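All protein chains but one are shown in place.
Entry: chain A
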Amino acid sequence: MKNISTAWLHLLNRSRLKPLAPIAGGAIALMLGGILLHVSGANPLQAYGVMFAGAFGGTRQLTETLLKAAPLLLIGLGMTIAFRCRVWNIGAEGQYYIGALCGSAIALTYPALPSLILIPLMLAASIGGGILWSGLAGLLHLYRGVNLIISTLMLNYIGILLVQYAARVPLQQPDGFLPESAQFGDNAQIPTMLGTRLHWGFGLALLLVGAVYLLLWYTPLGFQLRAVGSRLSVAKCVGINTSRSILIALTMSGGLAGLAGILEVSYTYTRLKGDISDSYGFSGILVALLGQLHPVGVLIAAVLFSGLMVGAQSLNVVLQIPASVAQVIQALVVLLVLAGQAIARAKRDDAIPLVAHDG
């Protein structure tokens, strides 16, 4: 597999933000989801009402939605960098797990450190873990020509299984029966900000929206990454080191996924376990795509995806309707947006097949 067409990416490169397709796709997906709800004996309007109230209906609900958006936003931002450089990192799930593992190892090894030192160390370790795990795929790609899609995919499960092993054996709580580590001390839990339940990780993710935007469009490095992503031959001609760009884009997305991992473990789970993700690594890919590979779009998409998930939880509590309906709607939105963009592209007849630098 030398090549994966990314014509949609090409289209997006040309027109910065085209919010119409996701909005139309979202509307149709909600309709299809409504049909699913109706067929399974639920009242779609009532269900959507409950979902909306559960996700955005008050301060507590909104806080929950923003909290759950943080990992999606971080992973989505990373994917934005990677996909802009046309690097197919579908290993965010594994990078998230390894990031969580490295950060947790610090928290469990140095439980007595003061928060001010311990938390930055944990964050750094998690970013390092994500960089390492994605960089491994990058090195295999650059030196041995191993296809990035497949290597990042393989490393997903290897990473998840490593964490399951770590939580069951070496990092397991002493005298514990469950496959999980001891609970982190208060000093290892990421603090909340401004008197809300929102933790500083969310604030950091918000800052990164601006940082990624500046990086991609206002720095030489960002220009290089996008140049490699849009026209490989041109990038080579003007002397851009493509291998280096690929590695940078890949490890940046890996580092952000790793960061998302330790934030979730430190705040939501407060201990390392074998199951610490809501498929964030895969949903994050969809978030990046739905956000049109633009940091602001990714922010909006992450909040909407998270709103669907949080709203679906209250759907489960209030109406006993399974929360997985949220995942169905998410997948439908993305499929519809993909199809819509493809049809628009075919109409304009500007489908120039692009060749990705893979394998």
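Note that a residue touches a chain if its C-beta (ideal position, glycine included) is under 8 Å from a C-beta of that chain, and two chains touch if they have at least 3 such contacts; residues count from 1.
Convention: contacts and distances are computed from a predicted model.
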{"item": "Protein name (UniProt record) of the chain left out of view, among \"Hydantoinase/oxoprolinase-like protein\", \"ATP-binding cassette domain-containing protein\", \"Hydrogenase iron-sulfur subunit\" or \"ABC transporter permease\"", "value": "\"ABC transporter permease\""}
{"item": "Candidates A:Leu30, A:Leu62, A:Leu121 or A:Met154 - the one touching the absent chain", "value": "A:Met154"}
{"item": "Sites on chain A contacted by the missing partner chain, in the whole complex", "value": "1-9, 36, 40-41, 88, 90, 140, 144-147, 149-151, 153-158, 161-162, 164-165, 168-169, 279, 282-283, 285-286, 289, 321-322, 324-328, 330-332, 334-335, 338-339, 341-343, 345-346, 351-353, 355, 359"}
